[in-house]
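Only a single protein chain was left out; the remaining protein chains are all shown in position.
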Amino acid sequence: MRPFAYERATDVRSAVATLSERPDAVYLGGGTNLVDLMRLGVVSPEMLVDVTRVVDATIEESAGGGLLIGAGVRNGDLTADPLVRGRYPVLAQAVLSGASGQIRNMATVGGNLLQRTRCSYFQDTSKPCNKRRPGSGCPAREGDHRNLAILGHSSSCVATHPSDMAVALAALGAVVHVEGRHGPRTVPMPGLHRLPGDEPDRDTVLEPGDLITAVELPELPFATRSRYRKVRDRASFAFAVVSVAAALDVADGVVRDCRIALGGVAPVPWRAELAESALRGAAATAAEFGRAADIELAQARPLRDNGFKVPLARNVLVGVLTDLAEAR
Amino acid sequence: MTTVDMRYTGSALDRVEGLEKVTGRARYAFENFPADLVYAVPVQAAIARGEIRAVDVDAVLEHPGVIAAIWYGNAPRLVPSDNADLAVFQSRRVAYRGQYIAVVVAETYEEAKEAARLLRVEYAAEDHDVRLRADHPNMYRPEKVNPNYPTDTEHGDPDTALTVAPVLVDATYSTPAEHNNPMEPHATVAEWDGDALTLYDSTQGASGVRDTVAPLFGVPPANVRVISPHVGGGFGSKGGPSPYVIIAALAARHVGRPVKLAVTRQQMFAVTGYRTPTIQRVRLGANADGRLTAIVHDAFEQSSTITEFAEQTTTPTRIMYAAPHRRTTHRLVRLDVPTPSWMRAPGECPGMFALESAMDELAIACQIDPVELRIRNEPDADPESGLPFSSRNLVACLREGARRFGWADRDPAPGVRRRDRLLIGTGVAASTYPVYRRPSQATAQAHRDGRFTVRIAAADIGTGARTVLTQIAADTLRTSPDQVLVEIGDSALPAASLAGGSMGTASWGTAVVRACEALVEGLDRRDGDLPAAGMESSADTTEEIGAQRRLSRHAFGAQFAEVGVDTDTGETRVLRLLGVFAAGRIINPKTARSQFIGGMTMGLSMALFEESIMDLEFGDYLNRDLAQYHVAACADVRDIEALWVEEDDPHLNPMGTKGIGEIGIVGTAAAVANAVHHATGVRIRDLPIRLDKLMR
Partner (left out) sequence: MDVQLSVNQDQHPITVDTRETLLDTLREQLDLTGAKKGCDHGQCGACTVLVDGRRVKSCLALTVTMDDREITTVEGLADGDTPHPLQAGFIEHDAFQCGYCTPGQLCSSVGMLAEFAAGWPSVVTPDVSAAPHLDEGEIRERMSGNLCRCGAYVNIVAAIGQAGR
């Protein structure tokens, strides 16, 4: 690991000011991904600004009837919170299905959103990777990509976004509060993460110096009927092969409203907007769920070895929606 | 043969080093701190084949704390040996990607690591070939297979027998490369004092490491001491010294200070061995009643270009079932890949996946219950050598397992049992493992306070060796275990065979029994009157083991699996595993159960998860960490039980034991795959059983 300076931020504004001036500095939250990437040599900052003591770490009800979650809230505390568990079970389940108990106790909400892909090539500095070293190439396209993207990828990058939490937040339409060089602003989800295009090194729309300070969940009464289902290669402690976050509002057998996002299939948490519009007003039946899934997945462009994710995502989506429709 | 009077052997003694391990006091290799120590971080080749043109040593020497950077260009010459993998920094050639080509030594670990990362190496790369395929033009017939079996065997006329067989199974199975991944990465602390070398090493055999390392440095074995009281697992990967040991010793000599070196988890995927991938064709010819007329098992495997390691994949097929016509073969290709080596039950484990899957396919073809099919093909003597079995209780294991598992009312129809979104199925497979025993030495010492010390350079890599040797010694010495201290894990102790081949208890136990018997005899002669210094006796079992009668000695077992396969996702979960084993006398039912269950757990892991993926473009194993190379986690392991049948075999050793460290992993994957077929109707012939193979 390259030597670096460590500084503990005294307040959010000064932290942002420091990073705005120093492009070689990065924020340190829980460190679970950053420290690992530094050890791998994937990132080599010259300065860490520890923001864990200045970024809000509380969860409170927001003015709009939703929840305001401080970006410094540890993932473990997020899943323990009664308001989150009661009103947005999909979020609690998503976070609980990510990583391990130990890592959830360290990782922060802000850091979780900014996780980097776990694509093998990205993590191996002895090999090319456009996300790590722009212009060097993408060996995953012809190499091992069984667990990479089927949606939203580009010729320069086929990586997936690893976060489970982000998938639930994308489904719920969370709003990310950011403190930047020019003051505070909000970024809606989806919208924080960006598709790779020909700039795969930029995972998000954040600018240098930007610090995530909170995540706001909108009021969404029917989210009490929501669920996260994660398909993975082992029963626990593994990244998603495919995941589905969904909330469903059904009355008299008809879908009034829904929120759906997919994980493990795209470079971003994938909000399934086409499926959502196809379902609004449709009968809450497995057939309609399947039709909606097909409409969404018609955009899929699977690679040589990951075509199985298309029917897998369809099955899981139909299964989750069916369970939600049947739940009382 | 004299046998031990059993009082403590057979009892469920807690692990004698248990308290040390749960309090964190047990010290493993890297946890030794000689004065003035420095840290070494090795550098791996970034090409799969070619030459190292230059290494920019001077540039890294300018970094803080860096003491030395060593590669072929400035490394001391080692004494040539026949182990090319250990000839570190002795050539410009790169034989595989990830091979150690240099090492950086610095005052701190972080300094060494950063300098190693920055070390500039210039290569002349050549095209590489890393893909195993059965029709590879360079496939050849090795002279023998590990450790010393004939490469091929043939009896009768298998080709004709297959042609005329009323029922034929002809299927090709494959198993991927798998990595041992003990929880403790390989590590060594090396310290020279003049021409004497001390190694705190994580090894399965201190004596073997000493005998291998000493000649490379041109010193007599007596000058090398290898200390390894606790070893964090090995599963074969710590069976002999790997290159890192030599690098640590070489670096320590070069810088004149003690050196600590730990292989990283990622590096382990290139430099500490692995299970070769296999492609196996199995052909079974049978009569309509399921009786085998012909068995042909052909295996194709890989090794590196610098070392031939030919795994004994088809050897279990030589002893499992009766059939008049039979053939087994092994073919090997040398690729630009890391050198494969031992991994828990090398040979038996992948070989029995193929054979026992094929037996399941035959049971279906003949419409015979798979338990009954195996019983029907039980041989009355070793089917190839003709030798009598010292004992063989496969049938008892199958019957007892079937009874306990609730096999009797099994409906053989595949794909018909549903529970919510799961398809449920059950499967069975047989297990086997040879009984080995190697010469070892031991001493037993009586102290005037009534206590005893037994010394042998054995290794406890988690097997419970220290505990069972304590029990064996206590019984032989006619005392209780708390009066006996067993010292192991140090090459300064009487030389012993390694912890491998499931032969530890048999080999070391024999030596311990003989040393203790001699001591008891001496004590009896003196009528218990001990000199102040106590009294010591020793034993060497070379002669006893050499005089052993020729018999076919094997342990057997039967494994039963129940699986649930999610119809939406193809996710397979093992709901239940039961193993019943016949492995001679069980010295410690508590640690033995753990060994069996541990092997079965690794077998479950092999069945569903484990696969090292070769990156064809770059020529290395790609998924080289524990987030990408999945081993079973706690949530994957639900209900596993292991039992054993009484087996009184007088032809083994004074304890009457067969090895139990490896048989637990043999057959598990086939039992799971057979259960998956029963659940879904889909036959998975290439491991692991990943969900995409079951997605429809």
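Each chain gets a letter, A and B, in the order it is written, and its residues are counted from 1.
The definition used in the following text is that contacts are C-beta pairs under 8 Å (C-beta built on N, C-alpha and C of every residue); 3 or more make two chains touch, one makes a residue touch a chain.
Note that the structure is a prediction, hence the values are computed from the model and not measured.
Of the listed residues B:632, B:652, B:670 or B:689, the one in contact with the hidden chain in the full complex is B:632.
Only one of B:98, B:158, B:176 or B:233 touches the absent chain when the whole complex is considered: B:233. Among B:92, B:590, B:651 or B:693, only B:590 touches the chain left out of the display.
Considering the whole complex, the residue from A:12, A:35 or A:195 that touches the absent chain is A:35. Only one of the listed residues, B:98, B:176, B:316 or B:462, touches the absent chain: B:462.
Counting the whole complex, the residues of subunit B in touch with the unshown chain are 14-15, 17-28, 30-31, 33, 108-110, 114, 181-185, 230-233, 235, 262, 264-265, 461-464, 590-591, 593-595, 597-602, 625-627, 631-635, 637-640.
Those residues of subunit A that touch the chain absent from the view are 1, 3-6, 28, 31-32, 35-36, 38-39, 48, 50, 52, 76, 79-80, 82, 85-86, 89, 92-93, 96-97, 99-103, 105-106, 230, 235-237.
Keep this in mind: only the chains that are shown with their structure count from here on.
Subunit A and subunit B have Cα centroids lying 40 Å from one another. Across the complex, subunit A meets subunit B through its residues 1-3, 41, 118, 120, 124, 126-127, 139, 142-144, 146, 231-239, 241-242, 308, 311-312, 315-316, 318-319. Residues 46, 110, 113-114, 117, 421, 568-571, 573, 608-609, 613, 615-618, 622-623, 627-628, 630, 632-636, 690-692, 695-696 of subunit B are the ones touching subunit A in the complex.
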